[in-house]
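Shown below is the structure under consideration.
Yeah, one chain of the complex is gone here, protein chain that is, but the others are all in their spots.
Naming follows writing order (A and B), and every chain is counted from residue 1.
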Amino acid sequence: MSSEKVKVYLDKYFLIIMALFVIIISLFIKNSYFYHILILGGIYSILAIGLNILTGYCGQINLGIAGFYAIGAYAGALGNLRLGLNFWWCILFAIVITGIFGFLIGFPALKVKGGVYLVLVTFGFAQIVQVVLFQWISLTRGPMGLVGIESPQIGTFTFFLPQHWFYLIYAFTILVVFIAGRIVDSRIGRSFIAIRESDSAAQSIGISLTFYKVLAMVITSVFAGIAGVLYAFYMSVVSPDAFDFNLSVLVLMMIVIGGLSSIPGCILGALAMVIIPEFLRKYGQFQMVLYALGIILIVTYLPNGILGLGISIRQLFAKFINSDKH
Amino acid sequence: MFIIQQIISGLATGSMYALVAIGYSLIWSGMRVVNFAQGEVFMFGAFIAVTMFVILGQSFLISTIAGLIIGAIMGWLIYKFVVLPNKRKGFLFVIVGCIGVQILLRNIAIIIWGSSGICFPSVFSIKPIKIMGILIVPEDMWIFCIGVIAMFILYMFLNKTKIGTAMRAAAQNKEIAMMMGINIKLTDSLTFLIGGILAALAGILLAPTVFVTPQMGASIANKAFSAAVIGGFGSVPGAVLGGFILGIIENIAGGFLSSGYKDAIAFLILILFLMFKPSGLLGRK
Partner (left out) sequence: MRKLLLLTVVLVLFALPVQAEEVIKIGAIAARTGNNAALGQWQRDGAMLAVEEINAQGGILGRKLELVLEDSQGVPAQAVSALNKLIYRDEVDIVIGDIQSSPSLAMLPVVEKAGIPLLVHGTSPKITKQGNEWVFRTRPNDTVKFGSVARFVVRELGKDKIAIFHDSAEYGVGGADAAGEALANIDVKPVVREQWTPGDIDFSSQLLKIKNSNVEVIILIGQMVDMGLIMKQARQMDINTQFVGGAGIEDQTTVDASGGAAEGVIFGSGFISTSDDPQIEIFVEKFEGKYGYSPSAFAATGYDSIYLAANAITKAGTVEKDKVRDALRESEFDGIEGTYKFDEYGEGLHEVQFGIVKDGKPVSYKKE
């Protein structure tokens, strides 16, 4: 099967494939470590899909997704610990708050033509978020973090075991995949892609640049917020040091590896970026060196991501053959 | 008196921010690319110098030169292997590639030199001089003076030499420059080379006053970045101005506001500028 065909196939039936994947895993795997890795992968998938909407489909680079992730996580944590909201209300709460921030940051930054300023603003924003979380001790307990976030419940059932979390997280992931898929396939999604290809061309056919760019930003922030709440409740502990620039980079890497503008790619990218470092643990000191080399190599030689491996190989091959002719 | 003391203390830090910030602006104006690994070149320059000085017992001058050479080489390597291959694919790929370099360099430094770092013994006396009631530390003066001299040399290079002028022409308009026979590849590699030298110089200047650790690149990079934006991203004089302004404001803010929020000041100023004056103080619109 050629790579393009695989891609189309994946896109169409992806939801079903994912559901099957979840069921098969839960039937055959009992190891908690394994579940933990998959759970992290699921949370990061949501982050990646979110970022992909803005950066992959709409072409605007966001260098501070950790900031929105952090706001979501703290909204969830504070909502539960200070306001007594349960998990489900915290999700709603986080959606509203991150959405507002996404708008506040996005609106002025995206009005300016060209995407550079969004890069800088989101970068600065995420840093400020982290500093504020560290310093505003009366609200966030600063570096000591917040502990004791309650486990989610439905009725009398508490999500407590790793398997429970696995189902819960992947239920959210599948939901996010579904929503993202609907967005991408709609007029909104096509407008995003048009803007990515060319600001001026899109404008000339009547697409409001500001409206769609800000919309993309808000969608991304909301997804990041949801991921944040999931993280907070799963870990039951949040602290500011978890939300640094490295995390924003990690998520960018996920969508680059997965191949920009491909939702299944985001999930593969997220899983890869969680699983591969675990594999590299045995190299001790060299774990991060190999990881960094991997980043550089993949970005340079596999621009279409893992899913585009076939395309990339064929391109390289074609170049090689063509150069022979001279 | 208090304010003046704060300002004087901020000059040395500002000089350092300026050196690294110039690198960012130079690279941006020449190639429309952000080199996120500048901080790590800064750190490596410092480590090479300290290794030569402390472990290999070379003189300060030789150690400095070694550090600068390594800085230049690293700048060029980043250009050749990470920036050049990825330029066509777009901004995102170059950014992520540079960040990969950043992580790579930091961890290589940890492997080579250990995570706790090395102490660079003071080259100048630590005893402060008192002028009109204000304390001036010789090391700080040194950083400030050398920094300014370096900026001056750079100014002469960019404006009075043929290659420097070629670089400025390429920055202004690539197509016309190419048509006039300017070798873009040469100017681009020079840009990175110079950026590397400046970052390494800043690192070497700072090294005697602090402990050289693999993590020292990170905070400098962020601050210098903000400085470049404040001064006008892409403008070399802007980077100088931004660097000094940031260094001084940080100190004043730290003196009068809660010192914990000192870091946030840099980013806050950054965002305010981006929101209301994205071209910075001296940048072109």
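We take it that a contact is a pair of C-beta atoms (placed from the backbone, for glycine too) under 8 Å apart; a residue touches a chain by one contact, two chains touch by 3 or more.
Treat the numbers as computed from the prediction; the structure is a model and nothing was measured.
Colleague: Which of B:62, B:119, B:186 or B:272 sits in contact with the chain that's absent?
Modeller: Of these options, the touching residue for the absent chain is B:119.
Colleague: Using the touch definition from the top, which of A:16, A:83 or A:137 touches the missing chain?
Modeller: Candidates A:16, A:83 or A:137; residue touching the omitted chain: A:137.
Colleague: Could you tell which one of B:102, B:187, B:213 or B:279 touches the chain left off the display?
Modeller: In the complete complex, the chain left out is touched by residue B:213.
Colleague: What residue numbers in chain A mark contact with the hidden partner chain?
Modeller: The list for chain A reads 1, 6, 9-10, 17, 21, 24-25, 28-29, 31-34, 36-38, 40, 134-135, 137, 142-145, 147-148, 231, 235-237, 239, 241-242, 268, 271, 275, 278-279, 281, 284-285, 287-288, 306-307, 309.
Colleague: Touching residues of chain B against the unshown chain: what are they?
Modeller: 2, 5-6, 9-10, 12-13, 107, 110, 114-117, 119, 121-122, 126-128, 135, 137, 206, 209-211, 213, 215-216, 218-219, 250-255, 258-260, 262-263
Keep in mind that, in the parts below, only the chains that are shown with their structure count from here on.
Colleague: Hey, how far is the Cα centre of chain A from the one of chain B, in Å?
Modeller: Each chain reduced to its C-alpha mean, chain A and chain B end up 32 Å apart.
Colleague: Under the definition above, what is the set of chain B residues touching chain A in their complex?
Modeller: 34, 81-82, 85-86, 89, 91-93, 95-97, 99-104, 106-108, 110-111, 222, 225-226, 229, 233, 258, 260-261, 263-264, 267-268, 270-271, 274-275, 278
Colleague: Which stretch or stretches of chain A touch chain B in the complex?
Modeller: By the definition above, chain A touches chain B via 55, 61, 63, 108-109, 112, 115-117, 119-121, 123-125, 127-128, 131-132, 134-135, 246, 249, 252-253, 256, 260, 285-286, 288-289, 291-293, 295-296, 299-300, 303.
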